[in-house]
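Here the complex is missing one protein chain, while the rest keep their positions.
Chain lettering (A, B and C) follows the sequence in which the chains are written, and residue indices restart at 1 in each chain.
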Amino acid sequence: MIERNIFKNISPLDHRYSLRKENFEDYSKYLSEEAKIKYQAQVELALVKALAKEGICSFEVVKEVEKAIEELTAEEVYEEEKKTRHNIRALVNCIQRKVSKEAKPYVHFTTTSFDIVDTANSVRYKECAEELILPTLKELQKILMEIALREKDTIQVGRTHGQHAVPVTFGFAVAEYVSRLGNRILAIKESGERLKGKMTGAVGAYNASHLFFNNPETFEAEVLEELGLEASTHSTQIVEPEYLTDFIHALVSGFGVIANFSDDMRHLQRTEIGEVGEYFGKDQVGSSTMPHKRNPINYENIKSMWKEFMPRMMTLYQDQISEHQRDLTNSASSRFIPELIVGFLSSVNRLIRTCRKLVVDQENMEENFNQSKEMIVAEPLYILLASLGHPDAHEAVRKLTLEAQETGQTLRELIQDKEELEAYWQKLNQKQKELLTKPEKYIGIAVQKTEKVVDYWQGILNI
Amino acid sequence: MIERNIFKNISPLDHRYSLRKENFEDYSKYLSEEAKIKYQAQVELALVKALAKEGICSFEVVKEVEKAIEELTAEEVYEEEKKTRHNIRALVNCIQRKVSKEAKPYVHFTTTSFDIVDTANSVRYKECAEELILPTLKELQKILMEIALREKDTIQVGRTHGQHAVPVTFGFAVAEYVSRLGNRILAIKESGERLKGKMTGAVGAYNASHLFFNNPETFEAEVLEELGLEASTHSTQIVEPEYLTDFIHALVSGFGVIANFSDDMRHLQRTEIGEVGEYFGKDQVGSSTMPHKRNPINYENIKSMWKEFMPRMMTLYQDQISEHQRDLTNSASSRFIPELIVGFLSSVNRLIRTCRKLVVDQENMEENFNQSKEMIVAEPLYILLASLGHPDAHEAVRKLTLEAQETGQTLRELIQDKEELEAYWQKLNQKQKELLTKPEKYIGIAVQKTEKVVDYWQGILNI
Amino acid sequence: MIERNIFKNISPLDHRYSLRKENFEDYSKYLSEEAKIKYQAQVELALVKALAKEGICSFEVVKEVEKAIEELTAEEVYEEEKKTRHNIRALVNCIQRKVSKEAKPYVHFTTTSFDIVDTANSVRYKECAEELILPTLKELQKILMEIALREKDTIQVGRTHGQHAVPVTFGFAVAEYVSRLGNRILAIKESGERLKGKMTGAVGAYNASHLFFNNPETFEAEVLEELGLEASTHSTQIVEPEYLTDFIHALVSGFGVIANFSDDMRHLQRTEIGEVGEYFGKDQVGSSTMPHKRNPINYENIKSMWKEFMPRMMTLYQDQISEHQRDLTNSASSRFIPELIVGFLSSVNRLIRTCRKLVVDQENMEENFNQSKEMIVAEPLYILLASLGHPDAHEAVRKLTLEAQETGQTLRELIQDKEELEAYWQKLNQKQKELLTKPEKYIGIAVQKTEKVVDYWQGILNI
Partner (left out) sequence: MIERNIFKNISPLDHRYSLRKENFEDYSKYLSEEAKIKYQAQVELALVKALAKEGICSFEVVKEVEKAIEELTAEEVYEEEKKTRHNIRALVNCIQRKVSKEAKPYVHFTTTSFDIVDTANSVRYKECAEELILPTLKELQKILMEIALREKDTIQVGRTHGQHAVPVTFGFAVAEYVSRLGNRILAIKESGERLKGKMTGAVGAYNASHLFFNNPETFEAEVLEELGLEASTHSTQIVEPEYLTDFIHALVSGFGVIANFSDDMRHLQRTEIGEVGEYFGKDQVGSSTMPHKRNPINYENIKSMWKEFMPRMMTLYQDQISEHQRDLTNSASSRFIPELIVGFLSSVNRLIRTCRKLVVDQENMEENFNQSKEMIVAEPLYILLASLGHPDAHEAVRKLTLEAQETGQTLRELIQDKEELEAYWQKLNQKQKELLTKPEKYIGIAVQKTEKVVDYWQGILNI
């Protein structure tokens, strides 16, 4: 039963979230069972290459193994596993069957299963990071940068506690995510590059390889170099778990960043707020205005996926613990790591599609800002009065704002009527006066900061 | 791309752990995407049945819908969803397309998507519990009961802190799991039966159905009765989440019980302990002795699966929170619940297969017990001396055991030499004296308790 | 160093969240270290009571122990523990020191430490549930019920996806939490009552007590009856962990309910929504109007506490696993359970205080509803047209709403102009017509349902 109707699958990743062919093929290339077996075969190949270099076997063996693994299929290995009841033994048998009698002994020579399994996982996660995860994240980052720059001057009321605070610009708000995502891209990159391999045998002491090599660490380094990896300082039957734990932490905390962005956008789409939305699709004739009502289903989906995958970090932390030179209670659980990566990638890709269509409703954004315009001036007014030595600035401003609310007058108008305050007013410089009359100017350095943040991360990430 | 090579799948549940055809078909029947859509169609059918009973539509409509959903495929619905971008709208369109013009309006009449989705999930999880989860667990329970009774008299040293303590019997040790698993079977049964449906519309106030029914709660009850469900006291767009949360808690805590059993068996299989193992398979010619060394891979696998799935309970707790009459941030995450159920079932089935072959190494068990035989007597000796008024029983026994260790004599022999202690000895009754000379008798009521536990749960669970 | 400045404490529960003296004394009564030791002493007392009943010791011993534990202090036990390095041994020594030579042997007679520890925890959590947790929750429930009834007729727009949907009443929205909290109150009550004790000795087989009792289970039942507990079907050194796991699950899922309520209130307090707030305090002169801006800090605090304590359920699930007759890796972790209970209670008490002052801004609520008034009619119009056989009701209504948006006319007005639709209009009954002209009537049975929900839970919970 190799071919199966995908709707008979259990995991949403294998039916629902695998419908976009182009994306799913990318995921499957690194993260399917087939991919895993291919990477394991690559490690077996790297092994014979190093053996040949060391003069243990001929380069002919390398060619034979190279050819053998090209023909290898996952079905074949699984078929063999029914007999061996051991997945790596099955893989080895399948390769050996395809090579000459002379070559056979060198397949899997001196290694233990987890030399292959752990090393193969490190290679594929590392390559997946370099070739798929990071490029996808950079694509998102690029779009966020564009939005940040495009909207760097768009005044938006800042919000804390869900309450209007002093203003920012929408570009500045997006720059938060440029910075945080940039930071996580670095974390993923660094932790991905640090993933380690091993070729130290059943308990990590090079027991078997030492039968043939005086310096088995050198031999290990040669095998791993073929694969672009280094060895960790120490290993047992398995690579020290912290390297992978760090990598997944980087992904999970990156997931948190896009979940937060999605939450923000969801709330900005609330009927009463209505500050952002999506462009109409092409098929929706002639209009690029925002629809009256549009459910933020993509942002909801991303938040929801985060809730599904974030807790799985607990599995990684539990899998740090393995008795003695290893118990195998991390074997099944570590098979689910690809789910977590696909869940994340799937959400990043969704966010890319959604952000491409993100549109700001300038009118609503301005209207919401105007709702609190006068109150916003209260903060700088209080600070300025205090800095000028007003003995009770906070109380004075509180009264003034109450009066403003009741009379509908602006604070500036009210100050003119108060002799006491007018004296302070005269001491203000031009910039300060302007801010008190034009609250939309009270955005600090939001514009410059937005540019600077984008510029900084463009440089760091080279995008 | 409906048919797919399973090794291109991401989830181990959809390649590795779906290789046992018979099990996977069971899982897929309730827990695949296809199954979900079938259950949703059943809810649409129950709806028109109730409408017909209420005289809103004719019974002819019921027949049409019944026929329509028989022909319905998941592919078709997904194909339609590409246009509607809404899964339940797609389902409704597919059904409507198959019925007469007259019947069309009654499909999905007055309901909102989540009337269908949540109700369908409750039915399928409830039926999955009744028809698959509980029978599977009872099968395991039956095997554990058999082992408990079979080994009720087999002396095993009790262990706390991993240290030898006073003895039990192996049957008594297994009876722990009979009791705990029995308790969880009840919890799963009860929480499964309590799963609720709803037919209250977009925000839970029966807004739409109230257009046609004076008492829409009665109508709701009729629809749900068709499906064997009841409504919760209140619902919004969704059923109150606590019913499902309780059900999954019951499963997750049930998973904890079998994980603990597996951990125990793993450790009892340690080389130095070697108290349990597995029978040789049929193909292993002529021997039913225990292999010298057998890796406890099945127990390891179960523990590992528990580490993978237990943390997912966090998703359920997070999904309790949904803003106002609902945000949709529980939509994607709740699609992964079937993974958790399959993960659990897959482990229970593995444990069934493994326990069927569980064999006790009587010799090792006895030898391990003998290792601490003499020390074990220290506890009852101390208690008895104290009860007889010995002024410093603890110290007296401590010295005695040190002497026993040094001289190799038994405590009984040593007591005879100590005049002071011999006096106390004479005051003991027959049973007490026997226990002090035969430590293997110092098992309390382990045997009777084992029988009683098995008997109790047989009665409760009717197995 | 027994007396300590509380600000030197590490846990916020022991400085910040223990400032309300009346609450903290309640918590401390059940959940401090002192309380734990007191409950353990109670179990020791129950033990000698049962011994006296069985004729093993005299009733004089009971009196002595009763008096001894009255005088017992936590300091004393901790002082003793410095020597014994074993907390229960320390407790026993302290009691023995206070009784006569004759009574000494009966203190802790035949029991193991965890007979005392686990039983004491079950008693105190059970009593804490009955005497503190449930009354506190019922107090909150009562307030929610009052709000639900008070606001049962207050129209509020229903919200899904954060978008306006069809209307409910605010009372109906609160009734959701009456129902969900009611459900959790039951779950806490039931799981609290099910907490079990044990008196089965070091490995659960009654090894020591069987030296003196032919039926040690009867003896166990007598001890536990003194404490209002029952024994579980089976125990090892410890009570089966699932009873406590269920109890904490009930609390954690109850925490989720109030976190959800708090999230709703937080969002309803957003500047742009402004539907709920708090009354001014007494000291705030002369006004009961809502403040211009009020940060929802209490609701934020509750959500935040939930984020802190919810994940701790993972500890309970991990503590289900204990090797053989017990490893002690659940010992330290189970000492933190009181933190979780206090965290929950503290949040419930905060919510009680906050809800007492909850005030609805009728004006904003109406204004927000009006914002979508016309669009709301679209749903019933579509449903009614469809039910009357309109061949393309959805499209017809879509066009109509677009026209309404552009022209500013109501749907009712537009229908009159469309000959085709006017024909359907005539077929509607009075109630249906009214709903289409008065969207505020389109609330289904929100009012009755609110009353019913409150009534139901009043009956069930007897409040």
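Observations, loosely collected:
In this section, a residue touches a chain if its C-beta (ideal position, glycine included) is under 8 Å from a C-beta of that chain, and two chains touch if they have at least 3 such contacts.
Owing to the predicted nature of the structure, the values given are computational and were not obtained by experimental measurement.
In the complete assembly, the contact with the undisplayed chain comes from A:Arg326, out of A:Lys53, A:Arg326 or A:Lys373.
Across the entire complex, the residue among A:Tyr206, A:Tyr299 or A:Phe369 in touch with the chain not shown is A:Tyr206.
The missing chain, though absent from the display, is touched by one residue of A:Ser58, A:Asn260, A:Gln371 or A:Thr410; that residue is A:Asn260. Note on the undisplayed chain: of the listed residues C:Leu13, C:Ile95, C:Leu227 or C:Leu436, the one touching it is C:Leu13. Set against the missing chain, the residues B:Pro135, B:Gly162 or B:Pro391 yield one that touches it, B:Gly162. For subunit C, the residues touching the chain absent from view are 1-16, 18-19, 21, 27-28, 31-34, 37, 74-75, 78, 266, 295, 297, 300-301, 303-305, 307-308, 310-315, 318-319, 327-333, 335-336, 338-339, 342. By the touch rule set out above, subunit A reaches the unshown chain at residues 101, 105, 109-110, 158-162, 165-169, 172-173, 175-176, 178-180, 182-184, 187, 200-212, 216-217, 232-234, 236-237, 240-242, 245-246, 249, 252-253, 256-257, 259-260, 263-264, 267, 310-311, 313-314, 317-318, 320-328, 379-380, 383-384, 386-387, 389, 391, 431-432, 435, 442-446, 449, 453, 456-457.
Against the chain not shown here, subunit B presents residues 157, 159-164, 266-267, 269-273, 292-297, 300, 314, 368, 371-372, 375, 401, 405.
Everything that follows uses one rule, which is that only the chains that are shown with their structure count from here on.
If you average the Cα atoms of subunit A and of subunit B, the two centres end up 34 Å apart.
For subunit B, the set of residues touching two or more other chains reads 310-311, 313-314, 318, 327-328.
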